[in-house]
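For this view, one protein chain was removed and the others were kept in their places.
So, subunit A:
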């Protein structure tokens, strides 16, 4: 039943995953997520990742707003946001994003505004890259699934 196309798509997905692991974008926690996905919860990974996207974008927006505030930069609040972002990144296996959060948090603990601005740039960049790669992953997965004739609910990304 699996055609040549489906095999190639699966290979594409594995290749992309391997690359992401190699680059440290993702770590083994992402594999744990995939293992939790099954027939009873067939969209588990994309559901979790979509929640992650929403939450991360909210936190990043808040971080930028806090840093733009020159007069009274609320480093404590920044730290709270960072802890949240760190925790959720760790929970989905977003390894590099989590590591940048750690560096960011160090700057914030030292009340180093310039340092914070720099790491925020890096963080936003890392997040964007992660998001685009995960979208790619989900697109391949969707194509593969459709090609195999299985009907899963479509997910808008």
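Basically, a residue touches a chain if its C-beta (ideal position, glycine included) is under 8 Å from a C-beta of that chain, and two chains touch if they have at least 3 such contacts; residues count from 1.
As a working rule, contacts and distances are computed from a predicted model.
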item: Options "Exocyst subunit Exo70 family protein", "Two-component response regulator ARR9-like isoform X1", "Mediator of RNA polymerase II transcription subunit 7" or "UDP-arabinopyranose mutase": UniProt name of the undisplayed chain; value: "Two-component response regulator ARR9-like isoform X1"
item: Selected from A:83, A:110 or A:132 as touching the chain missing from the view; value: A:83
item: Absent chain, residues of subunit A that touch it; value: 29, 32-33, 35-36, 38, 40-41, 44, 47-48, 51-52, 55, 83-84, 86-88, 90-93
